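Have a look at this one before I ask anything.
Only one protein chain is missing; all other protein chains are in place.
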Amino acid sequence: MKNRQHYGYFFILPYFLIFAVFGLFPILYTFFLSVYKWDGMMPKVFIGFDNFKRLLTDKYFYLATGNTIKIWLFNFIPQIAAALLLSCIFTFNRIRGMKFFRAAYYLPNLITAASVGLLFNLLFNGDKSAVNYILVQSGILKEPFAFFSSPEFTSGLVSYIQWWMWFGYTTVIVMAGMTTVDNSLYEAAMSDGATKMQTFRKITVPLIKPTLIYLTITSIIGGMQLFDVPATLTNANGDPQKSILTTTMYIYNQGFKSYNYGYACAVSVGLFAIIAVLSVFSFRAMRRRGDMYDE
Amino acid sequence: MNRIKWRLVPVYVLLVLLLVISIVPFYLVIVNSTHSSFDIVTKLNLWIGGSLRDNYEKMQSNVNIWNGFKNSLLIAVPFTFFTGYFGAMTAYGFAKYRFKGKKGLYWLVLCSMMIPAQLSIVGFYQLNLKLNLLNSYIPFIFPGIANASAVFFLRGIVEQSIPDSMLEAARMEGATEFRIFNRMILPCIMPGVATMCIFNFVTCWNNYMGPLILITDNKKYTMPVMIAMIKGLYLSNYGAMYLAIAIAVVPIIIVYLFLSKYIINGLTIGSDK
Partner (left out) sequence: MKKKALALLLTAAMAVSLLTGCGSAADKQGTDTQEGTTAENTNTPEDNSGTTDGEDSGKELSGTLTIWSSGEELGRFVEGFNAIYPNIKVDITVVPNADFLAKLTPTLSSGQGAPDIFTGESDYVRYLVESPYWEDLKQEPYNVTQYTNDIWKYIVSVGTDSNGAIKALSWQASPGSIMYRRDMAQEYLGVSEPEDVAKLLGSNADMLKVAATLQENGIKMFASWQDIWNMSFSNRDSSWIENNTLMIGDDVLGFMDMAKEITDKGYSLNVDPWSPEWTAAVESTDTFCYVLPTWGYQFVVKPAADTTKGKWGLTTGPVPYVKGGTWLGIYKDSPNKELAWEFMKYVTCNSEAQKAYAQQYGEYVSSASADEALAAGEGEEVLGGQNLYEFYNSQMLQIPDNKMSPYDGVINNAFLSAAKAYTTGALSKDEAIQQFKDDVASSYPDLTIE
């Protein structure tokens, strides 16, 4: 049956055809422009690697990337933890209304991220905001707190919003991964006297490793490109004190507000490199501990 | 019996707490869509107000939201279909065949996700200008065929749930490769495909930047662009904006309810233990 292996090309052909038409050019174009000085409109000037030299010493690039990684870590770890916990609960207990709960947890993901940013702004902005009102009325706070003057709070809020938007999705994905695990494995383990927790740790987690790798890598990719929520939560410049300035916000502002389009492309390339390194790193790290996902 | 129930109490408390967290902002959107902008910014509204009609009229007076609704559906439905079907197809190709250049091509798939989308929009515009596809939905629908994250996810599912012996058996019986994929593989990985479909429907439905830049014909605007327009048009007209957001969410819930039964099928472990 070896002669059938070349059919693989036919199965992946449509993907690469469409990718070549719609996906490749914009990416190459970004790389191409990164060696130009260009305001986005008028004729561009070739400047070699000047943009990249600037990038290496650009403190805002490092600041924004650091912010982005911080916001990502503080939402990704609780997200995976919550998803595993919920999957565990749903899998090993008879929970009334399980379908309802799981569907409801996915709701936050349905609202456009930009609208979510605005909604949370409305809840927290100002001395008379809904949250301040509740906290003061209930006596938890003596006087209103200026939430958006606190870098720690604002950055934490973005992490929370991201967690809130994605924990339901992550749970759905983890459970979808679990459906592919052969039931007989569990039954065998149970009849050998393994506890539920042992079964989960020893059987489920290794078997859903591809799912966990998928979640980690896509979360790195998505998280490092975080834009809508922080851009709409405060003033689009990452205030207070640039605590929620993410790399893609920096790219957008450089490209479309400050007319440094060429440089913004170079920052994009830099971000691409960081995402690629982080992805490969976590891919390797996760794969090494198991052998389920060999090429 | 009693012991088990008591043990589950903290679990239910946790589940209900998460439920509240998930629903409250959602609920606020719906409640706010029935209040005047001024009430929204000055009060904490917890119950339906009387400004729904006003908000609706304000919203409709400058954008036709139902037209946007139709346009978004025209993009999102075929996009989701492409993502599900071709995502599974590509994932299957990568998972179950050995061919030259496979590893390199797969890395190309992964890397294509890593370029920030905010800027490649200008390249995307240039491209579609050359292809004469401005003001067309094609640039938003067909990329569903080349959806990297769906391929990535479904490859893992295929590798986990389809044993090679299954393919060998089908080939022995003389089935063609495409028949095997359509008749055997696709139904087997349907839970995974449905999950990807829901997720990508939402992503596509909420896509703002692409349609904003490529579409200039008012009649072809999509929901997210219209929501941004309402915000821009009335500056502080939150009521009309929330109404538009609430309307935008409805079809996603329907799609979710429709597809979620596919996810839940096959999830039998535990529930009969």
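When the chains are written out, they are named A and B in that same order, and each has its own residue count from 1.
Here, a contact is a pair of C-beta atoms (placed from the backbone, for glycine too) under 8 Å apart; a residue touches a chain by one contact, two chains touch by 3 or more.
All figures in this text were calculated on a predicted structure; none of them were measured in a lab.
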Contact partner of the left-out chain, one of A:Y29, A:F92, A:Y169 or A:F227: A:Y29
Contact partner of the left-out chain, one of A:L85, A:A146 or A:V205: A:A146
Given B:L52, B:I138, B:I213 or B:I253, the one touching the chain that is not displayed: B:I213
Where the missing chain touches chain B, by residue: 37-38, 40-42, 62, 121-123, 125-127, 129-130, 134, 209, 212-213, 216-218, 225, 228-229, 231-233, 235-236, 238
Residues of chain A (touch criterion as defined above) contacting the omitted chain: 16-17, 20, 24-25, 28-29, 32, 37, 39-45, 54, 58-60, 121-122, 125-129, 144, 146, 149, 151, 235-237, 239-241, 252-261, 263
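By definition in this document, only the chains that are shown with their structure count from here on.
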Between chain B and chain A, distance of the C-alpha-averaged centres to the nearest whole Å: 15
Residues of chain B defined as touching chain A within the complex: 8, 11-12, 14-15, 18-19, 21-23, 25-26, 28-29, 40-42, 44, 86, 89-90, 92-94, 96-99, 102-103, 105-106, 108-124, 126-127, 131, 139, 142-143, 145-146, 149, 151-153, 155-157, 159-161, 168, 171, 177-178, 181, 191-192, 195, 198-199, 202, 206, 208, 224, 227-228, 231, 238, 241, 245, 248-249, 252-253, 256-257, 260, 263-264, 266-271, 273
Footprint of chain B on chain A - complex, ascending: 1, 4-12, 14-19, 21-30, 40, 82, 86, 89-95, 98-99, 101, 103-116, 118-120, 122-123, 128, 130, 133-134, 164, 167-169, 172-173, 175-181, 183, 186, 190, 207, 210-211, 213-214, 217-218, 221, 225, 227, 247-248, 251-252, 255, 261, 264-265, 268, 271-272, 275-276, 279, 293, 295
